[in-house]
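With one protein chain withheld, the remaining protein chains of the complex are depicted in position.
Labels run A, B and C following the written order; every chain starts at residue 1.
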Amino acid sequence: MYTSITNVRVRYVETDQMGVVHHSKYYVYFELAREDYIKETGIEYRQMEEEGLMMPLVESQCKYYVGAKYFDELEIETKMLEISAVKVVFEYIVRRKADGELIAKGKTVQAFVDKNTFKVINLKKSNIDLWNKMKKLMEE
Amino acid sequence: MYTSITNVRVRYVETDQMGVVHHSKYYVYFELAREDYIKETGIEYRQMEEEGLMMPLVESQCKYYVGAKYFDELEIETKMLEISAVKVVFEYIVRRKADGELIAKGKTVQAFVDKNTFKVINLKKSNIDLWNKMKKLMEE
Amino acid sequence: MYTSITNVRVRYVETDQMGVVHHSKYYVYFELAREDYIKETGIEYRQMEEEGLMMPLVESQCKYYVGAKYFDELEIETKMLEISAVKVVFEYIVRRKADGELIAKGKTVQAFVDKNTFKVINLKKSNIDLWNKMKKLMEE
Partner (left out) sequence: MYTSITNVRVRYVETDQMGVVHHSKYYVYFELAREDYIKETGIEYRQMEEEGLMMPLVESQCKYYVGAKYFDELEIETKMLEISAVKVVFEYIVRRKADGELIAKGKTVQAFVDKNTFKVINLKKSNIDLWNKMKKLMEE
């Protein structure tokens, strides 16, 4: 199973008055992590959208263990847990880089959607090449 | 079971280039909805924090049905699903006000934490009055 | 000169670890204030965009006097300082509603742009009706 590694440094604006990263910002970190995972197929997510394929979220979840702080460097491990013709499931594990402390764990489910119609599409039929590449990453 | 109702209008800054609300922003809407629910106890969340009680998230999740658009007015129904001495679970149902269309459903789990020590506290012991009020809202 | 009034309550997510609203968020408040000003013409900004007219910013500025805090209710007074065929200048004065304390003052300059070409357009020529309405608000 291919695992991508993403490094993110906590921005000041991402903290709140609790003095830690606001819980909603982890979903932004997951988005960055997904970009890194996807580009391993040889095609960037930006390009996918330009070519008409979008991957909007149908589900997201996160468990929070320790609050990340301003300027912490975080390391996110991303894996693809499942893929079908119409959706894909990613898992994210966020650790503080300095000491490996577990910060958060998350999951997202994304549908394959046509950019113009906003309808779900069958990736196997609409883009067999991308399908094969993603499938391969999961089975590696 | 008490249900609070929160109205939110989608802000321009909350949309992304897909033309819909970015998925991470629903967690912000849930936060606003929680404020409304909590103030029904007679104490605002702001006050709770001032008095030393914080309610950081330990878990969050959301299912997305239809993308909300810029300037849509959304209505959020909030219920407390569970409460124990150390945590509370809220559920959120987001609908487009114009036609009642289901936009998203979410859940958050929050711990009761001491503002200074950042340690989990037992709400029943530390603030029996608030405990009773929250318990009562759930059982209503 | 027409002045619109907008009420905004500070969201938790808008605070940072300084315990006050992050400076970048005032520009979001100005955006909400602009929506209120513009709808006085009888047409919402949303509609303008749907009809092909966008008003992207070419300049923005803000002076910060006192940091707004979580859950503060703010009142924003908005005026149009100038309008020409190709751009419009708004001014914003943000006060804490509870005591009238001056929080921030800002200004934005926006161009009239065609949604499809992203080119500046002459509002007087492309939409004389909107031009007249905006002109009138300024001169009121």
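The criterion applied here is as follows: contacts are C-beta pairs under 8 Å (C-beta built on N, C-alpha and C of every residue); 3 or more make two chains touch, one makes a residue touch a chain.
The structure displayed is predicted, hence computed values, not measured ones.
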Listed residues B:Y70, B:F90 or B:W131, member touching the removed chain: B:Y70
Selected from C:M18, C:L81 or C:L102 as touching the chain missing from the view: C:M18
Residue in contact with the excluded chain [from A:Y2, A:Y70 or A:F118]: A:Y70
Touching residues on chain C - with respect to the absent chain: 17-18, 20, 23-25, 27-28, 31, 49, 54, 56-64, 67, 118
Missing-partner contacts on chain B, residue numbers: 12-13, 15-17, 19-20, 22, 24, 70
On chain A, residues whose C-beta touches the chain left out of the figure: 11-13, 28, 31-32, 35, 44-46, 49, 70-71
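The rule we apply is simple: only the chains that are shown with their structure count from here on.
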Distance between chain centroids, defined by C-alpha means - chain A, chain C (Å): 34
Per-residue overlap in chain C, given as positions that touch at least 2 other chains: 12-13, 70
